[in-house]
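Coming up: chain A.
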Amino acid sequence: MPLTDDAPLLSLAGFSKSFAGFVALDRVDFTLRAGEIHALLGENGAGKSTLIKTMTGVVTRDAGTMRLQGAEIAPRSAEEAVKAGIATVYQEVNLAPNLSVAQNLFLGRQPTWFGLVREREMRRRAAALLTEFGLAIDVGAPLESYSVAIQHIVAIARAVDQSARVLILDEPTASLDAHEVEVLFAVLRQLKARGIGIVFVTHFLDQVYAVCDRITVLRNGRLAGTAPIADLPRLDLVRLMLGRELSEATAKRPPHVEGAARAAVATFAAFGKEGQVAPFDLTLRAGHVVGLAGLLGSGRTETVRLVFGAEKADCGTAEVDGRRVAIGSPREAMRLRFGYCPEERKTEGIVADLTVRENIVLALQAQRGALAPLPRREQDEIAARFIRLLDIRPPDPERPIGLLSGGNQQKALLARWLATSPRLLILDEPTRGIDVGAHAEIIALIRSLCAEGMALLVVSSELEEIVTYADEVIVLRDRAHVARLTGNAVDVPAILAAIADAPAAPAAAHA
Partner candidate 1 sequence: MGLRLPRVGTAQIGALALILAANWVVSPQFFDIRLQDGRLFGSLIDVLNRGAPVALLSLGMVLVIAMRGIDLSVGAVMAISGAIAASLADSHSLPVVLAAALGAGLLCGLWNGFLVAVLGIQPIVATLILMVAGRGIAQLITEGRIVTFTSPDLAFLGGGSVLGVPTPIVLALAMLALTLAVVRGTALGLMIEASGGNPRASALAGIGTKLITLAVYVWSGLCAALAGIVAAADILGADANNAGLWLELDAILAVVIGGTSLFGGRFSIILAVVGALIIQAMNTGILLSGLPPETNLVVKAVVVLAVLLAQSPRLGTHLAGLGVLLGLRKA
Partner candidate 2 sequence: AELTVGFSQIGSESGWRAAETTVSKAEAKKRNINFKIADAQQKQENQIKAIRSFIAQGVDAIFLAPVVSTGWDSVLKEAKEAKIPVVLLDRDIDPAGKELYLTAVTSDSVHEGKVAGEWLVKTVGTKPCNVVELQGTVGASVATNRKKGFEDGIAGHANVKIVRSQTGDFTRAKGKEVMESFIKAEGGGKNICAVYAHNDDMMVGAIQAMKEAGLKPGTDVLTVSIDAVPDIFKAMAAGEANATVELTPNMAGPAFDAVIAYKDKGTVPPKWIQTESKLYTQADNPKAVYEAKKDLGY
């Protein structure tokens, strides 16, 4: 299915890059036309982010040429790329957390008056820009006071506002919920109409089919194929990405177990913290998955942080095995054999300098205490086991985790907690940034953990996903638990209805 590119806006030829012998990109060609949205797809570690970074000069490529509107360009830094008209949102939020939202949006191009930044004007423009994305926030507040999702929207807004000819988005939707995604797509369509070429990386195939015009697939650093959307139905696409068939285990869900039949692992009553989340009741049972659903900032992360003691509750009680316990810190929670895989991978999850092995054994080691070091053999075994189980790539336990692709980092974090064999595992957005293949594997993993009797508390923005494994879904709105759906009541429309407006909200919260 070769295509005739009569007037490519941007064309790359023979892009190669290897890191210390590891080939991340191998002679990749890529073309982007004006006014198209081009999906760049592939498994975790396929080389998507690397292709983007070599394009913008953030990473120097080993070989390859690049033409923008026919003229050869070779940006050597993000700055030069921006000057050439290529704006990019990189995979991790890359903004200055300490600066205000407005400064982040306009850094380097603030409106000035005789060299002085016009703060008011900048804020006004920032607010206007964010309104396009449906965001009405205080643009004077530091960026870090907002959730990753909002930070991501800010990063997107900045790039969109900067993009003269090309806009590159590396997994922009990973932390967004359905509503934000719709807003983003509306903006992208406008840009497309203005003739801007857009590169879009995602692991959500629905989104690909919703907005994209063409698809390029990378596999193991090589170009696997390029095709218009119409020529590449979903199954073919998945086969192209994985290089094999996807086992069809995802669709059906085993029958729900009646909650009360299972033994309660932990019970929280009127648990809460002022300013974070209103007091809630929550019971977690062995072999039972509780899902938390809600919009951005609805208080899901706060809820699980309270449960894990990362934040101290100021009211309510917690019981584990029928005994009253105080969960004042993660250490205490771990003593109760809780585990917590946080949402903010970069700042709260990985220790970038340490190797994959060290990152995986970290929690287990902390649980054992400093004086009982895990023998190196045991560490190697654990690392090898989880690298195999979760298919972490490259399968090198001695590589600093910061050098792994985003999705593989996420898997290593999951491994960190699985290694502690917790009774209660809390997962905050566990499938964020994970490719289709691995996605299915993680869901299967959640199910099998559950079958082995582990209690799970899962936060996820993907409702279709949550209903496939959750036995119970709690819906949050405005930092309060507003509805509880159990058994067969767990389905997407019901959750959506509850998120939008639960008819009997307060009553449902403490069912």
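A word on the picks: all candidates are chains of the complex that A comes from, given by their letters.
Assume contacts are C-beta pairs under 8 Å (C-beta built on N, C-alpha and C of every residue); 3 or more make two chains touch, one makes a residue touch a chain; residues count from 1.
What you are looking at is a predicted structure, and each value in this text was computed from that prediction instead of being measured.
A.B. asks: Any copy counts here: identify which of 1 or 2 touches chain A within this complex.
C.D. replies: Per the touch definition, chain A is in contact with 1.
A.B. asks: Residue numbers of chain A touching candidate 1 in their complex, please.
C.D. replies: Per the stated touch rule, the residues are 20, 76-77, 308, 310, 330-331, 333-334, 340, 342, 347-354, 358, 361-363, 365-374, 398, 400, 402-403, 416.
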